[in-house]
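All protein chains but one are shown at their positions in the complex.
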Amino acid sequence: MKKNLYLLIAVFMVASMLLAACGGGTQAPAPTATEAPAAGDTPGVEPTETAEPTPTYLPPATPEAGKIQVRWFVGLGTGTDPGQQLDQKKIADDFNASQDKIQLILEVVPYNSATDTLSTEIASGNGPDIVGPVGWSGSNAFYGQWLDLKDLIAKNNYDTTDFDPALVNMYQTEEGTVGLPFATYPGAVFYQKKMFDEAGLAYPPAKYGEKYKMPDGSEVDWNWDTLTKIAKMLTVDKNNKDATQDGFDKTQIVQYGFDPQYMAPFHLADYISGAAKVYTGDKKGEYKAALPDGWKAAFKWWYDGMWGPQPFIPDGAKEQSADYASGNPFDGGKVAMAVTQSWYTCCIAEAGSSWELGVLPADANGKVNGRVDADTFRVWKGTKHPDETFQVLAYLLGPSAQALTKTYGAMPARKSLLEAWFNDEKTQYPFVKNWDIFTVDLVYVDVPSGEGYMPNWTEAWNRTVTFQTLMQNNATMDFDAEYNKMIDDLTVIFNK
Amino acid sequence: MFEELSNFKLRIPGKGRNLTGGERREARYGLSFISLWIVGFLAFTLIPVIATLIFTFVDLKITDGILNPLKFVGLQNYETLFKDSQVWNSLGVTLKFGLFALPVAILFPLLLALLMNSKSLKASTLFRSLFYLPVIIPFVAAVFLWGGMLNPENGWINQALAAMGVAQASLPRWVNDTTWVYPSYVIMGIWGVGNAMLILMSGLQGVPTELYDAAKVDGAGWWATFTNITLPMISPVIFYNLTLTIVELFQYFLVPLVVNHGTGEPGGATLFFNLVLYKTFFTYQSMSYGATMAWLLFVVILIVTIVLFATARYWVYYASESNR
Partner (left out) sequence: MTTQSITARPIVKRPRVPRNLRNGFNASVVTLITLGILGIFLSPFLYMLFTSLKSPEQMTQQGSPIYPARPATFEYQGEILDVYKVPLPDGSTKELAMLKPGRQQSTFVDPQNPNAEPIIWQGAWRSLERPWTWSPTWSNFTDVWEKINFPRLMLNTTFYAIMTEIGTLISCTLVAYGFSRFRYRGRDILFIVMISTIFLPATVTLIPTYTFFVQIKWVGTWLPLIVPAFFANAYDVFLLRQYFMILPRELDEAAMIDGAGPLRVLWSVILPQSIPALMAITVFHIVWAWNDFFGPLIYLSTKPELQPISVALSQFNGIYGTKPTLIQAGALMAMIAPLILFALAQRFFVQGIVITGVEK
């Protein structure tokens, strides 16, 4: 008995010592020597590497003595795909090889935990120097933590003429100049030609000002009303009946006409009704939520589109189901039209080879409301080396902008790089003809951004998303009551 | 264990006189052996609890860092708490879920234990192991599996229902429906009953057979035996199960965190109290408000536990007591 006990304890001890030695240790990143410029392949870190050498997340490089470390934090936005990680690593390595004062260290963190990681780092006084690529939502979660770049821009005589002035303006906020344009994502209508063909409908217009030809021959304006009518005709059940016909069985729908692809309520409201500031008041305790009536109408449009007598938008359960590519319905090939931003070309691989781009619909007053998402790199205000960090920033925004925007699927903000971007897209999707729409749609910017600042941004945004999922999953919701509840909750949240 | 708690008498050696050398030595040894726990208790329990209380009176965010001077704001956090409908909604969500989950968590293991214990069951050891098996599956994996089964389109549960004749349109949307999501979570957690089942089984086996024999002689039927002998004899075990389950259910949030990534989908129906607390602290980075919520939960659980213990006297039967 006793001998067994000794044996057992001994085995435990030995095993744990072995495991501790094997590096399950209490130290932070495993040391990697990756200073040599990557030849495209990453040297494997773990001894159990398989044929594909890419680990899920590249560990950051060890700091070198004698150089100033500038840490580049990726994960609040895009940049976490394995291919993107390799590209970013190459850019960091190239920068390090090009000079010997600064060492740029890349840190990639999973998107789901990026906010937690960053706030932990900031709380322990250990924040990174550059954060990006990050859009409005990611940076609003850390409102107040970004460095005002105005002085550094002046000190370095940074040239901003290659950027559209509207984009430069976008980054002047109450915090100061919080960023410089890097990548923009204008919006457009994505549609499936095959589905229009099958239904015998004309395609959405390719240029602004063109009218749309309805099946009965009449020519109408291309606005949200028209889009709704078309979408209903493109929503088909199992017996090939569409939503406008008698005998349409809305429990057997196999194809939908429209989806607000990857949108939150504020995004859709911006498109349908136009941008607006969502709160009044200017200090804690005095904020009040204030959404325009047009926004409420936009939400109702979405709700009725899912649950009304002639639905044309997939509801929550449908959208999340495997049939509809689990939340990416246009990619699942089951939706005829979607309105979304140019970054959507990242996730459209399964949508087939007959989709096309069309112009955005106008609202009832003939005005086109669009949205432009924008990503950039931001500097943490607690950075210990602002000058070196700005140098890195200039490098990212300048010489490496082309490579970076390519890997992110982003449209570069620099006018000089646009042509190369369009050529890339044309090569990847040769069947799409209407790429110009993105250049044209750049003027349809939402100011303030649909993701623009509100107090306690993350919590407020989550409250609107809760409203969205309630809409999407509840056929019998009391719309007005829930809408008012959201407004009240937002006021409480703003004042927390 | 609860016999102890309800019967405990303070045995204080040496009360009323000085300790002898032997007693002093014994005390020294005893205290030094439990010193590890005392240190841990102070460092990981007592001090944090007090610190949490202090946090409720300040305005602190994670990114502020703890070394900065604290900003006292008095009762403002409590004021905001009382007006915050999201917090009270989440308490409601937790209670609503508890209503679904508690009966299942208490009755289903009891049913299984009775079945396992039944003399008519063949190969009961094999059954027992198989029913216990899912307990050791990591709960994240179990959630995925049951999530797949509950998929409204290709999950087997809905396909079975459809095969039994339920119309396509009335098939429950399970995790996507604001009402069916609670039974879905209960189903996802059903694999944890193995523990309670085994505990109840050993409780059942602890009932002296003389009592059953006596009952049979008196001509008692199955139901009468069950309610007058089995249930009272295992009531301490049920009480233990009940208390722990209630305390756990108040803190339930890991499953929604894994299934819905903490978004509270669908439509806020899965915004459990602890989930909101987790988001307040980790996502919105507010330490003080999170601390206030934590204390609210603590007080609620404390009250419920006290009530449970106070009423235990009336329905929990301890064989060691000679009178109820």
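In order of appearance the chains are A and B, and numbering begins at 1 in each one.
Criterion: contacts are C-beta pairs under 8 Å (C-beta built on N, C-alpha and C of every residue); 3 or more make two chains touch, one makes a residue touch a chain.
Because the structure is predicted, anything quoted here is derived from the model rather than measured.
Q: Among A:I68, A:I91 or A:V109, choose the residue that contacts the chain missing from this document, as touch is defined above.
A: That would be A:V109, which touches the missing chain.
Q: For the full complex, which residue in A:T251, A:S326 or A:T439 touches the chain that was left out?
A: A:S326
Q: Which of B:W88, B:F144 or B:Y317 sits in contact with the chain that's absent?
A: B:F144
Q: If the hidden chain were put back, which residues of chain A would touch it?
A: Residues in contact with the chain left out: 1-2, 4-5, 12-13, 15-16, 19-20, 22, 24-30, 46, 48, 50, 52, 55-57, 59, 109-113, 116-117, 120-121, 123-124, 126, 198-200, 236-240, 254, 322-328, 332.
Q: May I ask you to list the residues on chain B that touch the chain which is not drawn?
A: Those residues of chain B that touch the unshown chain are 1, 5, 8-15, 23, 26-27, 29-41, 43-45, 47-49, 51-52, 55, 62, 65-67, 112, 115-116, 118, 120-123, 127-142, 144-146, 148-149, 151, 154-156, 159, 190-191, 195, 198-203, 206, 236-237, 240, 243-244, 247, 250-251, 254, 258, 261, 274, 277, 281-282, 287, 290-291, 293-295, 297-298, 301, 305.
Definition applied: only the chains that are shown with their structure count from here on.
Q: How many Å are there between the centre of chain A and the centre of chain B, using C-alpha atoms for each centre?
A: That pair's centroid distance is 39 Å.
Q: In the complex, go through chain B and note every residue touching chain A.
A: The touching residues are 62-65, 80, 83-86, 151-154, 168-169, 173, 176-178, 261, 263-268, 271, 279-280, 282-286, 289.
Q: Mind listing the chain A positions that touch chain B in their complex?
A: 112, 115-116, 119-120, 122-125, 141-142, 145, 251-252, 316-317, 320-323, 456, 458-459, 462-463, 465-467, 469-474, 477, 485, 488-489, 492-493, 495-496
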